[in-house]
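Removed from the display is one protein chain of the complex; every other protein chain stays in position.
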Amino acid sequence: MKTLDLNVTWNSIKRSIYKFSRNKISVVGFFMVLFIIIVAIFAPYLAPYPKHAGAFVDFNNASKPPSLTYLFGTDPFGRDILSRVMFAFRGALIMGLGVIAMIVPVGVLVGLIAGYYSGTWVDTVIMRITDVFITLPALLLALAVAALMQRTLFNSMMAVAFAWWPWYARLTYGMASSVRNEVFVQDAETIGASKTHIIFKEILPNCLAPIFTKMALEVGWVILVGATLSFVGLGEQPPTPALGTMVSDGAKYLPFQWWISTAPALAIMFIILAFNLFGDGIRDMLSTEEV
Amino acid sequence: MSDLLLNIKDLKVGYKVYEGLLRVLNGVNIEVNKGERIGIVGETGSGKTTIAKSMLRILPKTARIFGGEILFQNKDVLKMSRSELSVLRGQGTSMIFQDPTASLNPVFTVGSIISDVIRYSRTLSGSRIDSSQMKETAINALISASLPDADRLLANYPFQLSGGMRQRVCIAMALATARDLLIADEPTTNLDVTIQDQVLRLIKELVDKKDTSLILITHSLAVVGEMTDRVYVMYAGTILEQVNTQDLFKNPYHPYTRALLSCIPKLSGGGIASGIPGQMLDYLNPPQGCRFSSRCPKVMPICEKESPPLVEIEPGHKVACFLFTTKQGA
Amino acid sequence: MYSKKLGKFGVILVVSLILALLLVSCGKAQKTSYTPEDYIIRTTEDWPTYIDPAVGNDFSDSIALVNLYDSLVFPTPQGDVNPSLAEKWDISKDNLTYTFTLRQGVKFHNGDELTADDVEFSMKRLLTIGEGFAYIFVPYVQDCKAIDKYTVAITLKKPFGPFIASLIRVYILDKRAVMEHIEKPGSYGDFGDYGKKWLLTNDAGSGPYKVKEMNMVSYLLAEKFDDYWGGWDPDAPKFFKESATSEPTSEYTSFASRELEITDELLPLETYQSIAKLSGADVVTFSNGNTFSIMLHTKKPPTDDIHFRKALAYSFDYDQVVSKIYPGALQSQGPVASTTPGHDPNVFQYHQDLAKAKLELAQSKYADKLNQYPVTLSWCAEAPEEEKVALLFQANVAELGVKVEITKKPFGQMEADAISPETTPNASLIFVAPNYAEAGAMLTARYSSSSAGTWEQCEWLQNSEIDHMLEDAASTTDKQERFKKDYAIQEKIVDLCPTIYVFDQAERRAYQSAYVYWLPGEAAKSGKLYVPIMGYGIYVHDMKVYPEKRADLLSKP
Partner (left out) sequence: MSLLSYLAKRLVLAIGVLIGLSILLFLIARVLPGDPARIALGPRAPEYAIENLRKQMNLDKPLYTQYYLWISSLMKGDLGISLLSRRPVQDDIKEYFPATFEEVLLAAIILSVSGISLGILAAKYSNTWLDGIVRIFAYLGIITPAFVWAIILLLIFGYWIPIFPLQGRISSGVPLPPTITGMLTLDSLLTGNLVAFWDALKHLILPSLALAMAPMAQAARIMRSSMSSDLEADHVSAMIAYGVPQNRILTKYLARLALIPTISIMSLDIASLAAAAFVVELVFNFPGLSRYGMQAILNKDLNAISSVLLIFGVFFTFITILVDLIVAYLDPRIRLQRRSM
């Protein structure tokens, strides 16, 4: 699996890129993701009315339908929806990537330990704990936890992370516990390699592929859950734009001011789509299936 | 000639892969007469299975047929309509696969699989068949494949049977749907050595009884020796020699065939290549010349330039090698 | 290698899927004649609703209570009261004893006759449980005794001027019915749970309507009480349904499909405007004595600094609110609605003036460290329009460099936060309704130390001087005297600027004027002054409904 021969690695990279690009759709996904990231980072420069994402109201331009001045129209506060959606990408991205960044280390570490000690009481205890978390769908647990905390983006991220980490623990555990019995691990042990060496140098590298795949595939879901939280008002608080909040607020003005909730709803779908396609690509790329 | 059953003319098949097109079959010619048993010998990867699958049009999606024709009873299989195909598969030809485990759907009982097979083969000949008959026919089919207490077997799932039994089930089904030609693709490779013989003998006697032609695909010359009348020696998707079985052992011409024979003592089911220096060629960019040239002990300059035609040297004995064609290189 | 044309199987499947949908969509029961269920008034309010007279005290509770129960007196739209269960009453010289003579032959929903015992029981129950409107009476009421079957005496600890007016909030329960359903053990000793559990979903009243179904999460369905002592108009509604308010979209659609007679007052302006376009629908606004204000926490930095508070008050753009967000409303002048008796017409009124605001801010002790002291603000999730005010406020004070952190909260949550000074935010957007039509009601509820820790006072003013003035005023029985004192209080409070007084609510509701007769609606349309006190706007007994006209509306596209 792990090799240092440069041109082999270079080859494998080329190969991976081919695997990824073989499916044109995932290439599209890649560019969509890229687009989202760029918009999020440069929102202040790209957005037509950056001010509208902050403390700003202009009731004289409230609820204007899409026009050249306001491409996606304005909301009941007279704020440009396009600009707000662009800024909302930030929250969405932070949610998606942030949560993944929080849970993967935790989940993977726990999984590794459980996997290393598979068959012992450590394994049992850890895995039962994850079972407990998993009996409830992540969204439910996240809702409950988020409700207890101050309503901020970070807290809702914490809530999602709290509900989500066990899935990584289980995935890693699955891999680790099987790798653990591989010959090369046994050997490493017999020649007296340290626990940490075995866990991180021997086992971990062989678990990475599925973990990365899962990460890539799940960013979208995390964002979805985040959007749901903010839909019920448990996320980022106004005036900072959050897509879920924008949809739920906009929904009040349907069907007449349809544009208020349409744009953010489409934005959510766009983001999730982007990350799904991208994730599929990553999956193909890391799959061991021969081409 | 009237008794010619199958005639494969200049068949070219390749596989699409990441690096490009694997040109596997490079103009293969095979003839099978009614009731004749021929063998196709070659190392694993020489394209034997590809030939078999092309004959039934069950090649994987990545396969590309870019030339030649497969005349079965003078009809080109490659041009057949759906209905013609189903007749071909349901009644004319059938095939026994390498791996009996993989070739039986794991979640259905032997009974339901085999009776489906029989039902459709019957409906082709227009004869409806009711369940009681069906059971009977199924049981008979199994018994004919000399399987013990067949009626209990019907209720079993494939994974409850031994490898040998699975292969027998497959054989039973294959014969139930093959009147004219049976293709056996390394039917014994995945079986326990002890029962390989039984299975082979079973195939042989069944074929004889029903006077069905047989194409036996294998890498083992021993098997060919005892099972077939005529042999095609294949290397890297080309036929190098075509000869009656007796002559094969008496006076083989082609250096490759010789090499094969020289390995027989070492031969033990496994790959022949072990005995021959050099390795299988790369199908991506095969040499324009003779495909064996890279490994040929007697290689000549011309061999790298042109690919030798298959010429009849003695009656019924064809060889594709410049050593024996009149056209000698300087 | 597979067939490319769509075979039987596929077609059948697709078709059957479509069929399945159609099947469900049809099967609508067609109406020929009108069943009693067609004579119904449906309205929505924020939820939950408590129909226990000793528990409920908010807008939706009051609507239910006034229709299910009777009180000794009944409020007039002009802010007076008429006799109701009490035919007449005498007040002792010392203004401490009130003796009521009850109307005879009033029947409870279960047929029992309403007697003095029930009044005594109801008052005592209210005081003991101490929830709901009890806080109005706890400080004053000494005792309540049945003298004979139809006479009851209430004695006060100290004079309470608006006592009669306040009695509209004492709803009379059937003692027998309640005692039958008490559960022991409960928090109230011999009285067990005082029937609290039973009264959550049942009523023991004598009002024009009786509970048919009470679903705690979504609706109250009440049925006409035929033996109502007040008598009935032939066209009066036979049913009354109060449901939890929901997505404005579905509010609109159910109104458009005439499955909602009177909307709630919480919809976004845009929705009212689109409803107004429907045929046979009218959107009316009428003052109801409620005020909407931004309550400033006077004990929590930075709003504990009076100059800071004044700076906020000066920076706020009141005109935007009354012109754009709540058109039809009037900017408030002090804590009391201008339509409420006892409102001080001369009290100071803030207007946006950034210059003054900056001056005030400069004097405040937070002037130079605004960033360390953001202003936390909560608004009520059930009233979507409040968000506009919140954001306007945020934008306005941003010009001073003051940062505002806005949080949307369900009303229940705001109530909970109001309980302690720590959890109360710097600023809270809240509608307050006077519980009876007098300035005193509003002032006490809003600023007496006793009300600190309730959602009605997120200011935590706790000013003993004001407490005294309030008590003094309350105990003054002469109306004019009392009002003078109320004026003084209003001046004093506005001077402390604990609150940004935004506007006197113009209660906006849409109703099916084509087939529903509804007094406040008619009054509003004819421009008459009509101030229904909290809950009494939806007094179904006085409404009329005409199913055939509804049918007409539905029949035409």
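Couple of notes before you dig in:
Order of writing sets the chain letters: A, B and C. Residues in each chain are counted from 1.
Rule of thumb we're sticking to: contacts are C-beta pairs under 8 Å (C-beta built on N, C-alpha and C of every residue); 3 or more make two chains touch, one makes a residue touch a chain.
As the structure is a prediction and not an experimental result, all values here were calculated from the model.
Seen in the complete assembly, the chain not on display touches A, B, C.
Touching the missing chain, out of A:Ile126, A:Ala227, A:Ala263 or A:Met285, is residue A:Ala227.
Contact with the omitted chain, checked across C:Pro159, C:Pro301, C:Pro421 or C:Gly453, is made by C:Gly453. Contact with the undisplayed chain is limited, among B:Val17, B:Ala102, B:Ala222 or B:Leu284, to B:Ala102. Across the entire complex, the residue among B:Asn29, B:Thr44 or B:Ser86 in touch with the chain not shown is B:Ser86. Of the residues in subunit A, those that touch the hidden partner chain are 128-129, 131-133, 135-141, 143-145, 147-148, 220, 224, 227-228, 231-233, 244, 247-248, 251, 254-255, 261, 265, 268-269, 272-273, 276. If you put the missing chain back, the residues of subunit C touching it would be 1-7, 9-10, 13, 17, 24-25, 27-29, 35, 37-38, 40, 42, 48, 50, 55, 57, 129-132, 134-135, 138, 187-188, 196-197, 200-201, 215-219, 221, 239, 241, 243-244, 246-247, 249-250, 252-254, 257, 259, 381, 410, 412-413, 415-420, 423, 453-455. Residue-level contact of subunit B with the missing chain is found at 53, 56, 58, 60-61, 86, 89-91, 94-95, 97, 99, 102-108, 113, 116-117, 120-121, 124, 157, 159-160, 170, 173-174, 176-177.
The rule we apply is simple: only the chains that are shown with their structure count from here on.
Geometrically, the chain at the heart of the complex, using CA-atom means, is A. Centre-to-centre separation between subunit B and subunit C, using Cα means, comes to 88 Å.
The mean-CA centres of subunit A and subunit B are about 52 angstrom from one another, to the nearest whole unit.
Listed in rising order, the residues of subunit A touching subunit C in the complex are 55-57, 59-60, 62-63, 76-77, 151, 233, 237-239, 249, 251-257. Residues of subunit C touching subunit A in their complex: 247-249, 268, 270-271, 274, 320, 324-325, 381, 384, 387-388, 390-392, 394-395, 398, 404-408.
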